[in-house]
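With one protein chain held back, the other chains of the complex are shown just where they sit.
Moving on to chain A:
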Amino acid sequence: MTGAALAFDSVACLRGGRLLFEGLNFGLGPGDAALVIGPNGVGKSSLLRLAAGLLAPAAGTIRREGRLSLADENSALDRHVTLARAIGFWVGLDGGEVCDVARGLAAMDLLHLSEVPVRMLSTGQRKRATLARVIAGNAPLWLLDEPANGLDTASLERLEAAMVAHRQSGGIVLAASHQPLGLIGAQTLALTAA
């Protein structure tokens, strides 16, 4: 996972003719993390979508090295297939192996549900499955949008442990959350209403 990087250089974000933020600068290298905070509607999710390349910045440049994995409010897991197969599809696209699926499921304590269809999962379990998909993806750059939403205490601890392990192996975490998420030594990007 060496050489992963994410850098924003005076980035501005315009959504629906409304300026959400401008002049945003930050840089993340291997092992770094940043926590995006701010009130609702200030552009936290848009910042993550910019970082993922799903939105184009209105001004400024975004530099990204290495593969990325995005966890937003959509689990993007096919509802009618089993959890293992749904995550396996994405792992296959990422060029991973079956053991990666098991590793992701184990990290979020979902191994016992791996043969259950995704539509039978509860909201919290689906959130954990979304995070398991990110962990199984083996991408150096994690973009997590409100990863703690709907998680119980034990799952939150598992998420924190996964993020620590990910950073120790040279990965990057960019998370938008109202909770600290145990990201020790993380930059804080506070967005304020423009």
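In the analysis below, a contact is a pair of C-beta atoms (placed from the backbone, for glycine too) under 8 Å apart; a residue touches a chain by one contact, two chains touch by 3 or more; residues count from 1.
As a convention for this text, contacts and distances are computed from a predicted model.
**Student:** What is the missing chain called in its UniProt entry, if the choices are "Ger(X)C family spore germination protein", "Heme exporter protein B", "Xanthine dehydrogenase family protein subunit M" or "ABC-2 type transport system ATP-binding protein"?
**Tutor:** "Heme exporter protein B"
**Student:** Which residue from A:Gly31, A:Gly92 or A:Gly170 sits in contact with the chain not drawn here?
**Tutor:** A:Gly92
**Student:** Looking at A:Leu54, A:Val98 or A:Met120, which makes contact with the chain not pictured?
**Tutor:** Answer from the full complex: A:Leu54 touches the omitted chain.
**Student:** State which residues belonging to chain A touch the missing partner chain.
**Tutor:** 52-55, 67-70, 72-76, 78, 80, 89-90, 92-94
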